[in-house]
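Note that one protein chain is taken out, while the other chains of the complex remain in position.
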Amino acid sequence: MDAPSYTLSKIAERDNLAVYELFFGPNHPGMHGNFGYVLEMIGTEIVKVRPNAGHLHRGFEKLMEQKLWVQNIALVPRICVVDPDPNEVAYCTAIEKIMGVDIPDRAKFIRTITLEMSRLTSFLMGMGALGAALGLYTPMYIMMADRDLILDLFEWLTGARIYHIFNIPGGVRNDLPEGWVERLNEVLDHLEKRLIEYDKLVFENPIIHKRLKGLGYISKEEAIRTGITGPNLRASGAAYDVRVDDPYAAYPYLDVKVITQDGGDALTRAVQVRLEFEETIKLIRQALKEMPDGDVRLNLGNLSMLKVPKGEAYAKVESSKGEFGYYVVSDGGLKPYRVGVRGPSLPAGLLYAQKHLPKMKIDDVAAWMASLAICPPDIDK
Amino acid sequence: MMAVLRVFLFGIFAIFIGLLFMGIGRKVIARIQLRYGPPFYQAFLDVGKLFARKSITHNFVMDLGMVMALGGLLATMLFVPIAGHVAVKTSTNLIVIMYLMAIGYLGMAMAVAASGNPNATIGVSRALTMMLGYEVPFFTVILGLIIVNGTSSLELISQSQAGSILNWNMIKFPLAFIAAEIALQAMMGEKPFDAMIAPAEIASGPMVELSGKYLGLAFLTHAVSIFVETAIIVNLFMGGASNIFTFVLKQFEIYLITIFIEAVFPRFKIEQAVKFLWTVPIGIAVLQLLLILL
Partner (left out) sequence: MKMQKSDIVKLLLDRGYSVFDLYHNQIALAVKKENLLNDLIFLRSIGFEHLSFITAVDFIDEGEFEVVYHIWSYTHKVHILVKVRVDRNNPVVPTIINLWEQAQFYEQEVHEFFGIKFEGNNDLSPLFLENWVDIPPLRKDFDTREFSIRLYDAEVDGGDR
């Protein structure tokens, strides 16, 4: 597989007319979000890649310095569109670390349950997007319908379907309503039954195996060295999970099983999502069983006049794509001094594009992006 | 005069049935995907809307190519017997039909290559490669049937299956039917062989530069191609029909099989598709050929 790219680069040097430029661009049916790659190609093989980021830059880091601490919770979920809850939890955890407070136990369990439910929706969309990048549209529609059941539960609990603004420094806003837990159990049972259909449609499909095998191989050492985190890292064989290494919320009380495989290519990553899906359902069930009683928020006074003492903290959370980190610097005032956001898609979207794409054909770019769970909003912020 | 009117009526009929099949097909796929789907006459509304819009054209070659595509397929349709009626009464030679079908693809290739978008050029090269892929097994199947019947006239082949259902070539030569079904999936450009369209990879391939009336012409071309290809299969394997209604019903059955396979498969890469088409259907067709000769 190395010989063609050597020859192609030589052709590119010699004959400028053979190379043409193609925008795998912001306006493309196979791209997730407004992000682009400017590809230089010969025939259908890619020779050089230049990322074209910034279409989704909304200036969050500057904006957050000009709003009150609690106003930023409305901005923060919008940094990641498919999996918004880890943002809120990471931001609030960083503030709680600087203030030195510990939230009540019931709030920790509610945070864990909403985080895991958000992970389920993101996995459903991720599996659907992987199929859609290859032309398999049927499971994508069924998965979006199932995702709607979970979003209805969120609307019942928090008032909004996708951007919840539910976590605050000191806990969560309100307690679980009557009947919510029974409905959640029904939805989980329904999802477990559906997993059998998804297996038959997506994961045992011979064409999916043929298309994804050997695509975008990342070895374990390379993944650790270049900052790949989350299910992608575990699919390359490294058993690291933020919920186990640096636990937050209620994870010290639950037993999280860290699933690893060694394969490292796109097919392994797709199966990894499927295995972690089952594990997430088990975690929610365990958290529901062990949830204690109590209040759900600390009394920190009027949150609009919250003053966080001087200090800094870095809090990280395991989202469905990897490690989401928030670096919060406070100077003792009503507004943050600096908030730095670490998105999990930057190593995969920008660095690995230049490592993997030049040996690939145009057919595989969309499937490669979907398998690495590259989500452009958290590259651009 | 009567001949011109006859040709015109056959053309309108082919377009009408093709668009109707497209609309019902979308409804069937939607029900498989657990949603309601558009109404069954959606394809007519789409074509009506597209022809009411302004369109962008690059040059004269693009105009000519699109019209040539539709014209080529309509010309093919003129020679295919529909329940015994043929638009042009001279002959229904199978070789002529297969030859004229290629003009449709070549017309579209010419139109789209004139637009200058690299996505479109990649799509067109994939379409022509796919044609290379499916023509070989299909021709092997046709060769077998021509040898059995001793003639290459589609009308005579369909009449030789008259009688009972056990006379149909589908029952007498099942391996040929299976090989032809796989080739038909590639001929109609449906998954798993739709590398030509591939929205997620090359932004809809040839149709990326077509807008307004040109896209409407592309829809009509697709509709007529559905009609012609299912009609050929019905004539070859299901014995034609005695009246038009039964003929359309048999065409619809073949189209439904295509839709059911399309709903659950992703697409092959173009090299994998051609490799598949040149090993599995050809093997089955050659096996059938040997069974016929011996």
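In order of appearance the chains are A and B, and numbering begins at 1 in each one.
Simple rule for what comes next: a contact is a pair of C-beta atoms (placed from the backbone, for glycine too) under 8 Å apart; a residue touches a chain by one contact, two chains touch by 3 or more.
Note that the structure is predicted; figures quoted are calculated from it, not measured.
Student: Touched by the hidden chain, which of the shown chains?
Tutor: For the complete complex, the undisplayed chain touches A.
Student: Touching the hidden chain in the complete assembly: which of A:40, A:175, A:279 or A:312 does that?
Tutor: Per the contact definition at the top, the residue touching the missing chain is A:312.
Student: In the whole complex, not just what's shown, which of A:40, A:61 or A:278 touches the removed chain?
Tutor: A:61
Student: Residue by residue, what part of chain A touches the chain that was omitted?
Tutor: 51, 53-54, 57, 59, 61-63, 66, 97, 224-227, 229, 238, 240, 245-246, 311-314, 316, 323, 325, 327, 329, 337-338, 340, 342, 346-347, 350-351, 380
Convention: only the chains that are shown with their structure count from here on.
Student: I'd like to verify one number: the distance from the centre of chain A to the centre of chain B, where each centre is the average of its C-alpha atoms, in whole angstrom.
Tutor: Computed value for the inter-centroid distance: 43 Å.
Student: In their complex, what parts of chain A are in touch with chain B?
Tutor: 20, 22, 28-30, 41, 44, 131-138, 141-142, 145, 201, 205, 207-208, 210-211, 361-367
Student: What residues of chain B sit close enough to touch chain A in their complex?
Tutor: 32-35, 118-119, 122, 191-192, 194-195, 198-204, 263-270, 272
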